[in-house]
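With one protein chain withheld, the remaining protein chains of the complex are depicted in position.
Note that the chains are named A, B and C in the order they appear, and that numbering of residues resets to 1 at the start of each chain.
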Amino acid sequence: MFRIPCPYCGPRDATEFRHQGESRNRPDPRTVTRGQWRAYLYEKDNVAGWTRENWYHGVGCRRFISVERNTVTNETRPAAAAAGAVDPVLPGAEAGAPDADSTRR
Amino acid sequence: MTARYSALSLLSRGLRGRNWPLVWRRHELAPTYDAVIIGAGVHGLAAAYYLAVNHGIRNVAVLDRSYLGGGGSGRNTAIIRSNYLTPEGVRFYDRSVKLYETLASELNFNVMFSQRGHLTLAHNDSSLRTMRWRAEVNKLQGVDSEVIGPDEIKSLVPYMDVSAQTRYPILGALYHPPGGIIRHDAVNWGYARGADARGVQIHEYTEVVGIDVEEGRVRGVQTSRGHISTPVVLNCTAGWSSLVSRLAGVRLPISTHPLQAAVTEPVKVFLNTVVVSGTLHVYVSQTDRGELVFGASTDPYPSYSTRGSLEFTEELAGHVLELMPSIAALRVLRQWAGLCDMTPDFSPIMGETPVEGFLVDVGWGTYGFKAGPVAGEAMAELVATGKTPDLISSFPLSRFADGRLVGEKGAAAVGH
Amino acid sequence: MTARVRAARSSRRPAETPFRLPPQPGEVIDRSRLVPFDWDGRRYVGFAGDTITSALAAAGVRTFSRSFKYSRPRGILTASALDPGCTVQVGDEPNVRASARRLAAGMSVVPQNVWPTLRYDLRSVNKVVAPFLTAGFYYKTFMSPRPLWPAYERVLSRFASGGWTSPDAIPSYYDQRFTHPDVLVAGGGPAGMAAAVEAARAGARVLLVEEEHELGGSLRWGGAQELEALGRLRADVAQAGIEVLVDSVVAGRYDDNWISIAQRGLPDVTERLIKARAGILVVAPGLIERPYVFAGNDLPGVMLSTAVRRLIDLYAVAPGSRAVVLSANAEGDAAAADLDRVGVEVVRVLDARRGEDVRRALGRGTLSAVEVADGSRIDCDLLVTATGWTAPTSLLNMAGNQPVWDPLAARFRPGEGLPDTVLATGGIVGDGSVDELVAHGTATGALAAARAGFGSAAVVAPLSPHPHPALFRATTHGFVDFPEDVSSKDVMAAAAEGYDSSELVKRYTTATMGPTQGKLETVNTVAVLAEATGRSIEELGTTVWRPPYAPISLGALAGRVSPPARYSPMQPWHETHSAVPLVAGEWIRPDSYGDPAAEVRAVRSAVGIIDVTPLGKLALHGPDVPNLLAAAYVNKWAKLDVGSVRYGVMCAEDGVILDDGVTGRLGAARYLMSTTSSGAATVWQHLESLLQTEHPDWRVHITPMTTAYASINIAGPRSRELLTRLTDVDLSADAFPYMRVRTGRIADVADCVLWRIGFTGELSYEIHVPASYGLHVWEALLERGRDLGVRPFGVEAQRILRLEKGHLIVAQDTDGLTKAYDAGLGDLVKLDKDDFVGKPELLWQHEDGAQQSLVGLVPVDPSIVPAEGCQIVDGATGILGRITSSRRSPTLDRSICLAYVLKQYAEPDTVVTVRLPDGRRIPATVTPPTHFDPEGARLRG
Partner (left out) sequence: MADRPVARSAIAPAPPVAVRDGWEVSTRRASGALRLADRSPLAKVLVRADPDGPFADRIGVATGTARRTPANALAASARPGEWLLMGPPGSAGNLADDLGAPDDGELVTVLDVTHGRALMRLTGVRADGVLAKVCGVDLSDRAMPDGSAAGTSVARVATDIVRDDVAGVPSYLLHCERSSGQHLFASLLDAGREFGIDVDGYANS
């Protein structure tokens, strides 16, 4: 299990985090076309190599953090930040409802 | 030429100490092919086989950057079934099961399809409801599938703890008698041998590094062993399908996740069905060699790493022992991982792309091996006729932009 | 010792031990402690410290199993954990490595793979058809007729090797723990011990893990000098404050030096998985002696030189009486010397360095003679081979290192390129004297400590391998893989057929896939493949080593921590009042109290209470809560007054329904949101995501309060009457109307939240009381409502009640593709809002029109309840819709359903056909979703 460098908690086991998908910007809903919106929802860069992505540190600081990870080796490093500040987290795009295999209400 | 396999020929060659001819031959790369198939896994090899057999198109190259069957086709847990949720899924996989049933005799290669029955356990009322839904859709398509209760489960799998006191009590299961396991390598080799015998050229260790596209259509491929001209390129890769498609300028709605598996040391056979639990994210079967073969759901983050993780085996063991607590002493011998191309609707992407002549048979998630024969058959038909067969008409790439996703999503959290 | 002594099997007397030698200088047995045990139904006695095989070998036992395909007798080959023919059943435990497992008193040991007995194995007829059973024979036959394959398969599966399990076996105690060493040394031979000592002296926390029962590696079976060095090193280890694990193996190296260790030999723990996050991993496993391939190389009596030395020097057992030794190295020479020293006749030493060789081993059942390459034949019962070494590079390989073939040393060695966090020392790197190995280990330990932040960086002088002849196969064919029964002939045949790469030959012949994981077999397989293909071993390379390095039990991997189960504060009451448990995700809650229909009637006619603690609850605080609500829900929230609650639906960006619930405004900037039980965590994360990534400027604090409150729904026409008795809140219809929230005391408990809402369709109040008082309030409600006919009801009754009212349940009446307009929630969606999650998709769904509708459905025959999941059909195979919810309604005394149907069938009074699970097709009538009290008069009363 690789570790993720949490800017608030230090390096922690990846199992403490939830993957939130590739960092990307949500299109303006007022002007977006169907094609653009669905490309935003579904298309992936699916990079083999270093990529920037969001993780949610659910059992730790409960912050959404941005991390760089090499998807071939699972090496991780803090997202390149300007002037030493914690990098702003870009929105992730993970569409969809949770799986249906659970009992509700 | 291919020598026929049989018990008699085996005995006679054995006694005379004669070797068999090459199962598939090695060739120099030709400058031109009628079609180039990328990926010598079950999909690519089956497509090549059916192109030659059903359509007489034999000037075909199958390229693989590594050894034959070394990707997902040689790393999956070899479960075959057709009890899907949607009518289009059921029809499609049912055709695949039918092809698998006659594959050994068709290919003259024993693929050891063991139709031992397939159980999908339900641990809560919502999964029981989904099992019923699947059973009803299956039956409407003529597929043998029924919801059974804990007592019947216990008689099929005496090791199963079906008591009500467990943390995840077993309320029932979807029982699918035609489901089973197969020898995955044998399927790959059998198709390779059959395709080779009909003139298809299989090129291992031949990596595609570029795809030539001019004026919106395919002209050829660049490989690590040289350039090939061809009007048709069929992307049959898994794990790398989005990167290969990008060589042709086609973007896919795919993220690649490792799917891990593990095998135990052999013990005397005690498990004669395939057991799947979606809630516990585990599936297990026992081979004729006595090994238990386990799988789980894909890793929860995309990755191209196939090194495997410890937490996978830990979770797997915990879940297996929830089901069969008496086998705690069994030891895990080996773990491995393959790469799965996950699509947003747990269904494949098959057919044409915006680039003319560049076809895809990708996005197979965790269920690609099950579909190898039918996908090959359908893609061969598409290549030969230029028309998309009905059987795959629900799975075009364009469905994502059109917002017409396939409904397997509801049931396919773990779909083995 | 001159002849094998066969003890009379009828005797109850323990077997004699004629092969036990007088005390040896390095022996690990305690002759003062006798350990009786049973083998194959007979009583034996060994010493404490003996392994199962050493004790049996002392008694002259030579055959421990039969091989899986050809049923050939197999004996001791390595006298280590890898011994391929010495896998036995011990009680309930299958596949015990008899050459590594120490004796325990009373142990019942049984051979595996024998039928009907070890001595008479009927399957040996396979030998007759051996030419037919070439590698991959099963791919070439049994193809037809197809119906017979299951019968063939049953026969094949009888041959499955290994021990047996029992459905009644009681799992023993398995365990796990974590550790965080600065330096973890895998392997406690001279180099590993030295590395550990040096790293610890530099100040690092060091964990030293040794697979065998004692530290020392090959020093343990060395001469006086080696034993003296061993004593020194052990003393250093003891003084350096190192944590030492023996009988433990580093099984895997995963990303970021996440390391699995299987710890065995603990008194009360069968096996423990230790999970280590190591700063630096030092890999020091030494070398594995490689078997030699020749005809008869699997006969009991053919042994590796290290096996001979282990048996003599550790266990004081003579491995035979008359020996031939084939030696290509000093270890082989030392084995010959050991044999000679303890009085085993060494008939001949064949020096492989001078080209001498064996041709075949001969014997029926066990070795009786050796045919030498020069054609001579020597009678003997022991043939010792010392033909080379294999470096177990598995852990390095898992760290990304590719081993490279060193033709000079005739073994694979670590390649270039290791992560900074992984080092190697000892035999895996190169050869040397004890002092040289210790020096390399010491320098490596210093470097490891330095990299972990202790001491200064050290320079490690290289440790070169010594030249060694490349010996893999004699002129005859023999086994390359013992447990898999794969011979060199099989490998060559496979190569000739085109299975000619390391991976293909492995898959085709199954060589290296058995319980020894290729540690003994891989190099010989590759070497024979190289011979067959005319390619070099360098070119072919090895297959990828996969974890675990040594097998680990499912019990240890599973560990002891069970999946968490969550209970409400009222659970003690439920348990003592015959609640039927329902597993709902993490929660265990009452499905019913025995009679759901009666519970429904109580709610419709009087009053019922249900424990709804698992409902998700989030406290929202801040000036931007209305913005957050507006973004998350599809409906509007700007005008929610203090004291009001509102129902809302959340969709994901693809328009698919995510969750639903009510949110109430408790104060100017304070809100309490409820979610579905299973959606609580998802919604919390979803809202945090909106706040942290989309709208970091919004000022809102979200605090999960699900279990801070015990939640109880009080429902039924007499619910007001009941609750009035317990609270100071004015419950009159005017003071506290429908869809309002109040706070106050209930049953003397302060700070309760009350909302007037209803899922059941009755007048009802959902109360949230500080959780520690949940049981108090629950009991008070039952006590004070006795005269009103109050009754607890469970989830099942609630499901019926809500179905009567036509309320959908997210994830039951919706699925992974259901958008708001499909589910009849279109009226809630406010497309005139600027933006909200999922708005574009919902806008387009509104424009295009939903394809299907959620409707009510009643079978024409009111006694038939179609199972949930039944399809609404058209003709033989056409599907028009499906039933998502169905129950018998006690209130209406008939079956009722919720169903999806295609738009054109959604008009009330349309009659459709439902196919039942038994194949019957029944008519059913489409209705509005609400089956009971459609005006909602009861609810608002």
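By our rule, contacts are C-beta pairs under 8 Å (C-beta built on N, C-alpha and C of every residue); 3 or more make two chains touch, one makes a residue touch a chain.
Computed from a prediction, not measured in an experiment: that's the story for all the values here.
Asks: Where does the absent chain touch, in terms of which shown chains it meets?
Replies: By the stated touch criterion, the chain not on view contacts A, C.
Asks: Decide which residue listed in C:S67, C:Q176, C:T476 or C:Q812 touches the omitted chain of the complex.
Replies: Final answer for the missing-chain contact: C:Q176.
Asks: For the chain left out of this view, which of C:H466, C:R560 or C:R786 touches it?
Replies: C:R560
Asks: With the full complex in mind, choose from C:A708, C:L843 or C:L916 the residue touching the hidden chain.
Replies: C:A708
Asks: Specify the residue from the set C:V183, C:A771 or C:L803 that touches the hidden chain.
Replies: For the chain that is not drawn, the touching residue is C:A771.
Asks: Where does chain C touch the missing chain, residue by residue?
Replies: That gives, for chain C, the contact residues 175-180, 205, 268, 275, 277, 560-569, 572, 587, 613, 619, 621-623, 699-701, 703-709, 747-749, 751, 770-777, 780.
Asks: Mind listing the chain A residues that contact the chain we can't see here?
Replies: 8-9, 12-13, 15-16, 58-63
In this text, only the chains that are shown with their structure count from here on.
Asks: Using the average of all C-alpha atoms in each chain as its centre, how far is it in Å between chain B and chain C?
Replies: So the centroids are 23 Å from each other.
Asks: Nearest whole angstrom, what separates the Cα centre of chain A from the Cα centre of chain B?
Replies: The answer is 29 Å.
Asks: Multi-chain contacts in chain B: which residues touch at least two other chains?
Replies: Within chain B, residues 124-126, 130, 305, 309-310, 344, 403, 409-410 contact more than one other chain.
Asks: Return the residues of chain C touching two or more other chains; collapse runs of consecutive numbers into ranges.
Replies: 254-255, 258, 582-585, 654, 811-812, 815-816, 841, 844
Asks: Hey, which residues of chain A end up touching chain B in the complex?
Replies: 1, 14-15, 18-19, 34-35, 38-39, 41-44, 46, 48, 71-74, 95-96, 99-104
Asks: Can you tell me which positions in chain C touch chain A when the two form their complex?
Replies: 254-256, 258, 277, 400, 582-585, 615, 652-654, 656-658, 676-679, 682, 685, 688-689, 692-694, 696, 759, 798, 802, 809-812, 814-816, 835, 839-841, 844
Asks: List the residues on chain B that touch chain C in their complex, please.
Replies: 5-7, 9-11, 14-15, 17, 19-26, 67-70, 74, 87, 101-102, 104-105, 108-110, 112-115, 123-126, 129-137, 139-141, 146-147, 158-159, 167-169, 183, 185-186, 189-190, 204, 264-270, 287-290, 305, 307-310, 313-314, 316-318, 320-321, 324-336, 344-345, 403, 405, 407, 409-410
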